[in-house]
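Have a look at this one.
All protein chains of the complex are present and in place, except for one that has been dropped.
Now for subunit A:
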Amino acid sequence: MSMTDSTEPVPVRSGAVSLILADSRFPGGGHVHSGGLEEAVERGLIHGTADLRPFLAGRLRATGELTAVFAAAAAHAAARGVTRRHWAVLDSEFDARTPSAAQREASRAQGRGTARAASAGWPSPVLRELLAETPRPHHPVILGVITGMSGGRPVDAASTAAYLAVSGPASAAVRLLGLDPLAVNGIVANLSRALDDVAGRAAAVAGDDPRDLPAPGAPALDLLAEAQLRHHKEEVRLFAS
């Protein structure tokens, strides 16, 4: 394939990048976050794989949907080229859709971890501009920027964000409850269609004004996140969120 033939469509090069970002071995700090699962387990809401399934499905439709939307929007913005100011707008719009301070902190912690890994892995002017504007970017925003600047499509970034919204708690459930990892993987695999749907919906609005982006949420997850933080200060919690 000739790289110089300008009539060739720009190839999508995000395949490997998406795999790297979604890999649990990616060193961005994700392994210490359970997405509310630890608190749900501590409260006796989740005992086994039967309870895990609806938790993950619900988290996908709330946190997964929201992070997919912002990852897609960030990928779209990184690909089309935006002013620095745009990153601050996206950042504050994500804040506005994340009522729990604990969840905002968890998102920034993972965003900063991902940014550290990205600065070593994919140094680029877009990334530097993003980090100059928001040194601790929200997780989906940095996922989207890395994907977009690597030639990936908004839907790829959205898939990654949506997948991470369920793979994190799924892995935490295996560690906390000793669940059968094959059964848990089966639950995640069963969510494939739902994951694709979430990513597709997010990609459809990726070019919208950030202020008009959807604002899905789940009050129970907000409250679990707050409770996790409070209990971490009073008793044992193994996960940061």
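Note that a contact is a pair of C-beta atoms (placed from the backbone, for glycine too) under 8 Å apart; a residue touches a chain by one contact, two chains touch by 3 or more; residues count from 1.
Keep in mind that, in the parts below, contacts and distances are computed from a predicted model.
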Options "ABC transporter permease subunit", "Isoquinoline 1-oxidoreductase subunit beta", "cytochrome-c oxidase" or "Urease accessory protein UreG": UniProt name of the undisplayed chain:
"Urease accessory protein UreG"
Footprint left on subunit A by the chain that the document does not show:
25-34, 88, 91-92, 95-96, 98-102, 104-105, 108-109, 112-113, 116-117, 134-136, 172, 175-176, 222-223, 226, 229-230, 232-240
